[in-house]
Structure formats: C-alpha cells, structure tokens
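Input: one structure, supplied below.
Only one protein chain is missing from this complex, and each of the others stays in its spot.
Naming follows writing order (A and B), and every chain is counted from residue 1.
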Amino acid sequence: MNVLDCVEVKMHFPVGKRALLHAVDDVSFSIGEGESVGLVGESGCGKSTLVRLVARMLDPTAGDIIYRGRNIGFIPSRSFAGTQFRRRIQMVFQDATDSLNPRHTAFDAIAEPVRRLGTAGNLAGQVVDTARKVGLPEELLPRYPHQLSGGQKARVGIARAIVLQPDLLVLDEPTAALDVSVQATILRLLAELKASLGMSYLFVSHDLNVVRMLCDRVIVMYLGRIVEQGPAEELFLRPGHPYTRALVNAIPSIGGRPADREVLHGEPRSPINPDPNVCRFFGRCPEQRDRCRKEAPPLRQVRPGVQLACHFA
Amino acid sequence: MNAATLRHVRYVATQNPVTLAAFLMFTALVLLAIAGPWIAPYDPLASDTANALKPPSARNWFGTDSLGRDILSRIMVAARLDFGIAVSAVAASFAIGATLGALAGFFGGWADRIIGRIADTIMAFPLFVLAMGIVAALGNTVANIVLATAIINLPFYIRVSRAEVNVRRNAGYVEAARLAGNSDLRVLALHVFPNVLPPMMVQISLNMGWAILNAAGLSFIGLGVRPPQAEWGIMVAEGATYIISGEWWVALFPGAVLMLAVFTFNLLGDGLRDVMDPRMRT
Partner (left out) sequence: MSLLEVRDLSLEFRTRSGTVHALEHVNLEVAKGETLGIVGESGSGKSVLCFAMLRILDAAARITSGSIAFAGMDMLRASESSLQQVRGREISMIFQNPRTALNPIRRVGRQIEDVLATHSATLRDQLKPKAIEALAKVRIPDPERRYRAYPFELSGGQCQRVMIALALACDPQLLIADEPTTGLDVTTQAAIMQLVSDLARERGMATILITHDLALASEYCDRIVVMHAGHMVEAAPTEALFRAPAHPYTARLIASTPAPGQSIATLASVPGNLPDLRRVDLPSCRFQERCERALPECVTGTLPTSIADPGHLVRCFNPL
C-alpha cells in the first residue's frame, strides 16, 4: 500500500467575483513506502500549494488525498491537528529563520510536537536523542534562533519534523537558504535519516541537481498541472516534455553553456480561468503546433513508470 | 525570573543610561505609591487654616494649600491613587483590547468586522469628551474614572494588537506550530501573542502616562475624584486659582510631579521592549 495517493486533487482560489485561480488542477500521483519523490517547477506552478495540501494545512477544492488507504482529504485542516494522522505527515520549511519562533529555544522547538502529539514521558530524552540524530550539539539546545547559525537552524527544523518519526516528510526547499558549503552536510543528513527512519519524502526544490541526487522519482509541474513524471535519472537524461527539456537545459553547470540551451520566450499563460482546451504551455513552447491550441493534452503513461502531458512526446 | 533574565535586564539598563534613569524613576514612583501614606510627613487631610498658603519652607518643603494642608504629603499620598487608577485602567484596557484585536487579526472575517465596528464607534467620539460623558452619566467615583479611561483606550489596543497579529499570522513558525498539533486558538495564544508583546510594551507604557493625564484631567474639571481626596489633577485645579495672586507652589509642585510621572512612563516603554525582546540577548 502506498504511503500517499493523491487523486485528481484540485485547488481553486476565488479571485474577485467570478474568477478562479487554478493553483492546482487534477494532480494525481503516489508516494510509496520509503520512496523519495521530487517536485519541481517554476514559481507559480503550484508546488507550494500542493505541498500544503499534502501536509493538510489547506483544504482541497476537490479530489482525494489518501494516506495509507485512509482518506484524509475530507478532514478539515482546522481539525487535522487533533487527529492521529498529524504526527505521521510532517514538514521541513525553506527558511529556518522564519519557521522558528524567535521566543522559543531550540529545545522548545523540538519538544513542541512531542508535547502536543506524542507521549511526554522522558521529554528531555527524546529531544536530546533527536538532536543527536541530526548532528545538533546538545549544548546548543538552550539557545534562541538568533544565536544559531544557518546550518544549525536548519538542523533544528529537521529535528522537530522527525522527532515523532513521521511516515511522510514534506521538504519545501530545505537547503535554499543555506550556503553551498553547508548544503552537502544537510543533504547527506536527509539521505541518512530517510534510510534509518524509513520515511518517504516529498522533496521540493528549485535546485534540480539536488533533486536528481536525492530523489527516486520526479514530478514536474507547470501552471498547476503535472506535465511529466518519471524516474529521476531518466527524467534528467531524457526529458520528454518540452518544458522539462528547457528546465534541464537551463541548469547552469561548470563547464560552460550547453549548445542546445533553448531560452523560453513568451509569457506564461494566466492561471486564472484557464481555457481547458488549450495546452497550458502554449505560447512558450518551442515545439507548439496548431493542435496545442485546440486540445489540451492529458497526462498519460508513455512507458512503464513515465507519464507525459504532451501531444508530441 | 532566573539568573539569565536578571543579567539581561542589567545589560539593557547599562546599555542605555536613559533607560536606566527611567527604571529608577519608575521604581521610585512605585515605592511612593506603596509607601506614600506611611512616609508622608503630615496627614494629607488635616487642615490647618492658620497655616494656609504658606510658601515652601523648612517645615513644609512644598508649602501649604488653601486649607493649610501640607502639599508634599498630599502629593505623596496622591501617587497611590493616580498610579492605581492608571494601572487598573490600562490593565483592563490591555486585557480586553489586546484579546479582541488578536482575535480580529488572526481569524479575520466576521470577528474582524464586528470588532472593527466596536473600535470605530468608540473612536467616533472625541475621547476625552467621551470619558467626561461616561463619568458624568455613571457618577463621580474613582471606579468610574477607571472604567471611562479603560473604554476610551480600547480602540488603541485593538488596533495595535490586530496589526501586529496580522503581520505574524502567516509566519513560518505559525505553520510549524500547526504542524506540531496546535489548534488555531493555541497557536494564537501561545505562539503568536508572545511575539506581539514586545511591541505592545511600548504602547502600554505610553498609555500609562496618558491614563494618568486623563484621570488628572477629569479631576481637574471636577469629574471623578472629589475633595478632600488628594489627587494630582485636583491639586493642580485647586492651585490654578492662586497662580495669579502669586501662590505659585500650590499648582506647580503637583503639576511637576505629574509631568515627571508621565515622562517616566514614556521613557520606560522603550526599555521594557528591549527587556522583552529575546533578540537583544547576546
């Protein structure tokens, strides 16, 4: 049984009186036991919204969010904190500075989930244990966030997310605010923890090389829809969707610009009341043809394990 | 209060001499409020018409008023009353106003609309006139001064609290608190509100000064505290009539002490905020 199944999840936000912003549209995917799934896409593609839906901090407009066979999408986000599922799905945030309460010490931050959702017996023991697991020295626990370095704050953020040993960890750009010299240590920590605690990951990052390094499968989103899904290595070596191809080629690499880098011209289409008969990528796609304007391509399986939403892939 | 907090207070006090001065003056005021009646040299209510309107001397440091009462003693005893009124009014105003504002700022929607209208209604009146109206309608008692002051200050706290909570409503640590299993109300009370306190400290302190001034103002025009009770405002009122005839001390000393008290509270606000802000802790 999969840890997570999302079935045709939609998130539409009302804009003004008659318009709807389609932040997430008909997104379906699964995360298996111990699997690490990467989620990539440009800003505005809906990945932050999707991630908050999965973590049940937002309620979907439609669709099912299923955790180990149980439909948790129906539980309103307001009351989710009181259910047994809250401790099973946790999140690591992008900006550790913003996500740590400035009035709470590192100890308080890690202890909070235990106090609220766990068994508070031997609280100090649990906190110290988890701190050790993430490589946070015990003497730093009484410190406040402003007394910690970027890497240390990141560790506190991870510690508090894993202290209750969740099944699914959602990571929203966990190393984006860190210097590259510190990044590797945190990434290795995440890889180790996944193995030792048997967690599944939903890993959002704009750094595609990192996603390729840590994830088994990758989902590419564009304007609220999934445009491609497949095993990480394959997706990066042989991207099927024109957007994925542009994305992969745009990654800077030591060694100079690739000759086939295609710079995307044109503006992204509007996510407000999008025309259901036009491909979302139309207008920027280097391979667009007339058909793309008349019929939106559905997401379909082109090979085992690989899905694409394009007429011509 | 543990050792670290005390060390921090000392650090804040020494960093800024003005803050230190404010702390000291505040302490002096508090002591005066507590011990006033016992350390006053003379009975503040004892009239001695033979000694009326005597200028400051070795016997009466601040002189005597029209009924021969020692002004210094009256000022010292009045500290307790003025202080008490200010603290009660501000405490009540803060407790109710900050809570309403926090609910409005966090939950928005109907809560925000209703609470907003309440604040707007109060603010539609010139505040001092509203206070006068409340005291005049309900009766000339100290309790009603407190009530009136508390009411006219409500919108102030509602607004500040609402704005500060609103800014923090979508902070990362709020989301994290929800993920840790806190209900919305707990998130507001235990995670957001404590972060809102430091900026509110300045407001509370400024407000204390204003509350004292308000109480004094009401007494000055004859609403609220009645003679022969000693209160700074009423003493200034009594002394006002004697300025022209040359007995300047009757109004000046209570007025000066009133000014000093308000000044102290204004300076105190900044110092309090620095103490409460954990970022100042090195």
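We take it that a residue touches a chain if its C-beta (ideal position, glycine included) is under 8 Å from a C-beta of that chain, and two chains touch if they have at least 3 such contacts.
Fair warning: this is a prediction, and the values are worked out from it, not measured in the lab.
When the full complex is examined, the chain removed from view is found to touch A. Per the touch definition above, the residue from A:Pro14, A:Gly266 or A:Pro298 contacting the chain not shown is A:Gly266. Residue A:Gly255 is the one among A:Gly16, A:Pro76, A:Gly121 or A:Gly255 that touches the chain not shown. Across A:Arg115, A:His206 or A:His311, the residue that sits in touch with the chain not pictured is A:His206. Contact with the omitted chain, checked across A:Leu20, A:Ala191 or A:Leu299, is made by A:Ala191. Looking at subunit A, the residues touching the absent chain are 42-43, 149-150, 179-185, 187-188, 191, 206-210, 212-214, 233, 236-237, 246-247, 249-257, 261, 263-267.
Methods note: only the chains that are shown with their structure count from here on.
The distance from the centre of subunit A to the centre of subunit B, with each centre set as the mean of the Cα atoms, comes to 50 Å.
Within the complex, the subunit A residues that touch subunit B are 55, 57, 78, 81-82, 86-87, 90-91, 93-95, 98-104, 109, 112-113, 116-117, 144, 146-147, 157, 160-161. For subunit B in complex with subunit A, the touching residues are 171-173, 175-184, 191, 194-195, 278-279, 281.
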